[in-house]
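Let me give you the structure first, and then I'll get to my questions.
Right, chain A next:
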Amino acid sequence: MWQQHLAILPILVPLLAALLQLLPWGDRPQPRRRAIGLLSSILTLILSIALLVQVNQDQMIVYALGNWSAPFGIVLMVDKLSALMMLITAILALPVLIYGCYAEDNLGSHFQALFQFQVMGIMGAFATGDIFNLFVFFEVLLISSYALLMHGGGKFRLRTTLHYVLLNLLGSALFLISVGTLYGVTGTLNMADLATQVQQLSGDQAALAKAGGMMLLIVFGIKAAILPLHFWLPQAYSTTTGVVAALFAIMTKVGVYAIVRVYTLIFGPEANELALIAHDWLWIMGLITMLAGAIGIIGARDLRLLVAYLVVISIGTLIATYSLNGVATTGAMLFYLIHSTFITGALFLLADLIAFERGKTASRIVSGKKMANHSAYSVMFLIAAIAIIGLPPLSGFVGKLMIMESASPTGASFWLWGAMLGATLIMLISVTRAGSKMLWHTLSGKANEQSAPLGKRAAVVMLLSLSVVMTLFASPIRNYTDDVAEQLYDIDQYPSRVLIKGVE
Partner candidate 1 sequence: MLTTVLHIAFLLFSLSVLMNFWRLIKGPDLPDRILALDTIYINSLALLLLLGMYQNTQTYFEAALLIAMFGFVGTIAAGKFLLRGDLIE
Partner candidate 2 sequence: METLYSVTVGILTACSVFLILRGRSFPVVVGITMLSYAVNLFLFSTGRLTIDGAPIYGTQETYADPLPQALVLTAIVIGFAMTAYSIILAVRARGEIGTDEVNQQDNSTEGNR
Partner candidate 3 sequence: MKKLFPTPLLSFFLLTLWVLLFNSVSPGVVILGALFSWFIPFLFRAAWPNFAKVKRPDLAVVYFFILLNDIVVANFKVASMILRKPRSIKPALFVFPLDMKEELPVTLLASTITLTPGTVSCEITRGRKGILIHAFSEESPEEVIKTIRNRYERRLKEIFQC
Partner candidate 4 sequence: MDALNQLPEWSQWLAAFFILLGAIFAFIGSLGLAILPDFFTRLHAPTKNTTIGIGGIVIASILITSVQGAINLNELLIAIFLFLTAPISAHIMAKAALHTELKMFNRTKDFRQEGDSYKHILPNKKDMEP
């Protein structure tokens, strides 16, 4: 029975788990909540894999909620892209949750439930085929992120949370305005239906829809942290706890996903008057975002801030690559997206471990005491650094190579190449600088005694090993992302698969 409901299960499982976790569980609720959380995350992972397999078979799963088919009811539209994103989320969530179960969840109340809610929101945002429902899931993931962000408390965390919250509330308002505009012009909310409607617009109607579409760009830009909307990110990611930051590695990708979805399906190459309305902006903003991120990492004096800016760079890369608007580039971009999600997640966790074991100097990029597990972290850092910078042979390099290779040398791509290579160099210099200061330039004397639990380290290793896996199986993964991109650009199939018009 469950196969036919596969599309919604990765949303429902975390939801139910979170609700169960919210119930009082006696005097010592935490072990039980952890058990529920882990169980749910494992289950979600299995389900996401199953979903991916299923989608691969059927091309696309359209799940009509309430048995009301599109465009009238809400449908989940799980195509290959959605399935892929959901799988990434599930894979990322598990090690992060394992990490979190080592007392990280005791820093404040409801961590476990909020974690599951967060996963639910992300899953829903990836799965839904309805633009207003996308808004709802954005809110679900945002409100859980608001709560998670200040997990552990503290002045700075509060301040950045406040910034993050208020900025995103503004974003939500803009989202509503754009959804309203689109509805006001097209009279529909389903994305596939919007695609067909938008194709037929012209004149003033088109201009209105364009305004709505462009406002969406700002909305998603805030989520994806594109310049100049990215300011919330560095502070937010660098001040929150490592485990939350690691989970948030997927959050910016939700924004990227939304951009890809909307500006391919709705305002994509086949939208006639409104074809590719955002791509020029995305191109420029992507490049500038990379630049901004690069400047950020040069200036960063804290490892976590550095990693946060690395996220900004990767976002810029993704956006700029996407804006080249090709199947191959998009396929390469998706590969890079997978890589950067895992590796930034790993880096945030690693930075957290290092900060913990260093003691007073925490994650600041200064020389400090030796750590209890110094050499282990050095090796992990080395691997993570190689991966994130994009040096061979790990996945970062593979991803970058794919992007550069797919963006065949034309005028535009040179800029992309230049930006990517320049950013790589800056990353190389800054990250090695940070690493050598923190891991090599140790004060003499005894090592710090506090040692992080093995499980936390194992979680980081799990994430890092994903990079190795991605390197070894780069070819099959890339083939899959190419499939994804191909499907994504095959716009005509969406309406025909999703919409069943005229059903009374």
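The candidates were selected such that all candidates are chains of the complex that A comes from, given by their letters.
Going forward, a contact is a pair of C-beta atoms (placed from the backbone, for glycine too) under 8 Å apart; a residue touches a chain by one contact, two chains touch by 3 or more; residues count from 1.
Note that the coordinates shown come from a computational prediction; the quantities given were computed from them, not determined experimentally.
Within this complex, chain A is touched by candidate 2 out of 1, 2, 3 or 4.
Contact residues on chain A toward candidate 2 in their complex (touch as defined above): 132, 136, 139, 143, 146-147, 150, 153-156, 158-159, 161-163, 165-166, 169-170, 172-173, 176-177, 179-181, 183-184, 189, 234-235, 238-239, 299-302, 304-305, 308.
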